[in-house]
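A protein chain is absent from this complex, but the other protein chains hold their places.
All chains are identified by letter, namely A and B, in their written order; residue positions are counted from 1 within each chain.
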Amino acid sequence: MLSSEDNARLTRTGPDTPMGNVFRAYWMPALLSSELPEPDCPPKRVRLLGEDFVAFRDTRGRVGIVEPVCPHRGANLFFGRVADCGIRCSYHGWKFDHRGNCLEMPTLTPEAEERVRPRAAIRALEARESGDVIWAYMGDGPAPELPRFEFAEVPPEHRFVSKKLQQCNWAQACEGGLDTAHFSYLHAGIRDGERVGLHEVSPQRPRSDGENEPPSMARFRWLIEDGRPQFTVLEHDAGLLLCASREADGDQLYWRMTQFLMPNHSLAPGNFPDENNLGNTWVPIDDESCWIFCYCWNPDRPLTEKETERLSRGWGVFPEMEADYVPVRRRENDYLVDRTLQRESSFTGIRGISEQDQAIADSQGLIADRTRELLGQTDLGVVKFRNMVLAAASGVGEGKTPKGADCPDAYLVRSGDIVAPADTEILDVVESRFGTMSGVAL
Amino acid sequence: MLSSEDNARLTRTGPDTPMGNVFRAYWMPALLSSELPEPDCPPKRVRLLGEDFVAFRDTRGRVGIVEPVCPHRGANLFFGRVADCGIRCSYHGWKFDHRGNCLEMPTLTPEAEERVRPRAAIRALEARESGDVIWAYMGDGPAPELPRFEFAEVPPEHRFVSKKLQQCNWAQACEGGLDTAHFSYLHAGIRDGERVGLHEVSPQRPRSDGENEPPSMARFRWLIEDGRPQFTVLEHDAGLLLCASREADGDQLYWRMTQFLMPNHSLAPGNFPDENNLGNTWVPIDDESCWIFCYCWNPDRPLTEKETERLSRGWGVFPEMEADYVPVRRRENDYLVDRTLQRESSFTGIRGISEQDQAIADSQGLIADRTRELLGQTDLGVVKFRNMVLAAASGVGEGKTPKGADCPDAYLVRSGDIVAPADTEILDVVESRFGTMSGVAL
Partner (left out) sequence: MLSSEDNARLTRTGPDTPMGNVFRAYWMPALLSSELPEPDCPPKRVRLLGEDFVAFRDTRGRVGIVEPVCPHRGANLFFGRVADCGIRCSYHGWKFDHRGNCLEMPTLTPEAEERVRPRAAIRALEARESGDVIWAYMGDGPAPELPRFEFAEVPPEHRFVSKKLQQCNWAQACEGGLDTAHFSYLHAGIRDGERVGLHEVSPQRPRSDGENEPPSMARFRWLIEDGRPQFTVLEHDAGLLLCASREADGDQLYWRMTQFLMPNHSLAPGNFPDENNLGNTWVPIDDESCWIFCYCWNPDRPLTEKETERLSRGWGVFPEMEADYVPVRRRENDYLVDRTLQRESSFTGIRGISEQDQAIADSQGLIADRTRELLGQTDLGVVKFRNMVLAAASGVGEGKTPKGADCPDAYLVRSGDIVAPADTEILDVVESRFGTMSGVAL
């Protein structure tokens, strides 16, 4: 539960807001590289943290993310012409490079142009490409180094990267990503009126004896059987490792461990060591919508064609989408909730893990009201997340660099699952699952 | 004509408004029973007087109308699962019964649950079913008895009940229902450029001699011939009997008598003793739209299959509708006004009595401005209505029970038409038409 003031502080990210200043101290995913597929391709509108830009890829392949307003008479550069290493305003031909420098002002005499040109530079974000993502830095000072994400460091064929529109504030959607407790309900399947497995992921009912059942199957039963995971939250240089244990069979615990990386990234649990990894970044478009960038990668092998195709069509945290990365199931169509499906085989009646997550986050309102909540032990990860980002919001006002912004290496961590004896010390659990990739000092 | 303050007072019905408090002292139609057709059917969103709820019918058939926000983390219960005598939040499985009690909190340990559960109850409206309508009581104190409407007391096969969306404030739409004067124009047909009968109801031109013409036909001519009905308004324990007389043939008057029942019901005129009765309730969704509940019933016989089918397809105060009780002809399509029809055979060019009423009320604005009006004798019913509800708004602030709220029997009244000699005393007219069912002390 937050005060009304803290709720506003957590959720408001426009210019000159405390949380907005926190976001502006980090690199942000701004577009997919594939949205600007080739030199001199069509420019794209980009809205980030409530500010508008136009992005383009110049003749030499460099990306510019510039304010969209031509300084001459205010025409929008989105309608400009991208060519010859710049973008040229359609109104009177003023031309700008990817750093916002004004290159040509053809309505002026050469002498006037010489004099006025320095004042005609437009704001340009520093931009870099890494991991099939175009990253932007919106801060005033010099940009730090890019954070090191494993998905961005593996060979391109080892990963699949996309994004999706979420129609609510970033923070509640991010909280959903840090909340493994909801797997026992939100994503459950239904058989004969009882929760079973994960709908569409494990439609068969797991055997209840647990014998001869591999952990990769049994975990879906464990998720259902224990709706009350125990949280232990560990802090590290880039954020938090959220460790949640559920009762498994015998004297074992099933651990799901999520990374929260400042200020808006998560690496998801759900994967045993040989399985694909998943991650997300929640980037505010404005305070009532965000882009969720989605990463799937395998450190050890290329993704198969079948995996890539499945992710493209919609699977797991990747929704089925229409044009412009808008999910087919969304706020205005109630996520196509199917009440017959809900009665017979899905806890929600909404198809798709991503869609279930998006629906429940949207349902908390355009901006969730955290002044009326009843938080419990399973919400510990969410509480720690709020404390960490609100502390950053306080600190940034005093000139402090927020956590992780100057520690790019601290982002080279992993999340994932493990089954361990109940009496294992938490740090031993972490070490046996991740080795040096936990982020946590062992 | 009202002052700007009184106009606001009359039209604003949200929480903590004077008129809102008046409405909250009465039972309100909230949904049709058929919107929750069977136990554990899909829940419905309900918006009443600017407040949001989710309604569901539990396994035992009981109706719950509860606030839609889960007290755990604020997910919306509309996406919840209705089963096992409750509604369960899709996020983490908290479960509530139809009275808002929290039944299960599976994310908590049994001890924590025991401790926190009382604080996890959600607001639930008292709900009752009567006359194919689900009624809700939104007040703070104990609910009074349900008002006794005749349509609700006849056998179900004697009635047809539906609702329709009106895209403006409740009060101006209600005023249209109390205003029999407009029948001379709004609902008129046109032949050879002159007003005749009622368009589509009595397309044939009534004979002008009036001989051999039964009153059931002649009344359409009388409606046209006298656009200036004389009003006499009588008060009773539940509201007002609005008596309007027009010149009939010879030395006779044609009386149309409308019931206004506090705070937002009307029983319509237009029926002679052997004909079907019609009634309406205007329930604010918010201050710029309302549901109009529509009742047709016959005290003496079941409605015929033909009557029921006609009402379903759109007839009289029942419009032709699309999904979700939205009229086909509505604000955004200008009620499909047909200017050729208007020239040739309909005074408005809009098809349907209901649609004509809805169009003209909407046309007064989202909230009618009553600070510029020129009221006359034919507006007496409207004036008396305003005085009565504004008096209730004043009284409720002083703790007075508004008129009728504690007199359920006073709602067992009728409206209707009669032809009587011009020199008959008004109370004799009323008695000869209604006997004891006028509501008025005779």
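Note that a residue touches a chain if its C-beta (ideal position, glycine included) is under 8 Å from a C-beta of that chain, and two chains touch if they have at least 3 such contacts.
Worth saying up front: this structure is predicted, and the values here are computed from it rather than measured.
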Q.
Can you tell me which of B:P144, B:G227 or B:G395 touches the chain that was removed from the display?
A. B:G227
Q.
From the list A:S33, A:S90, A:S130 or A:T308, pick the residue that touches the absent chain.
A. A:S90
Q: Could you tell which one of B:V46, B:V66, B:L186 or B:M321 touches the chain left off the display?
A: B:L186
Q | Which of B:F347, B:F385 or B:F434 contacts the chain that the document leaves out | A | B:F347
Q. When the complex is taken as a whole, what residues of chain B touch the one chain not shown?
A. 175, 181-182, 184-186, 193, 227-228, 335, 337, 339, 342-343, 347-348, 350, 356, 359-360, 363-365, 368-370, 372-379, 382
Q) Footprint of the hidden chain on chain A, which residues? A) 40-42, 69, 71-76, 78-79, 81, 83-84, 88-93, 105-109, 112, 116, 119-120
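In this text, only the chains that are shown with their structure count from here on.
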Q | Length of the line joining the C-alpha centres of chain A and chain B, rounded to whole Å | A | 49
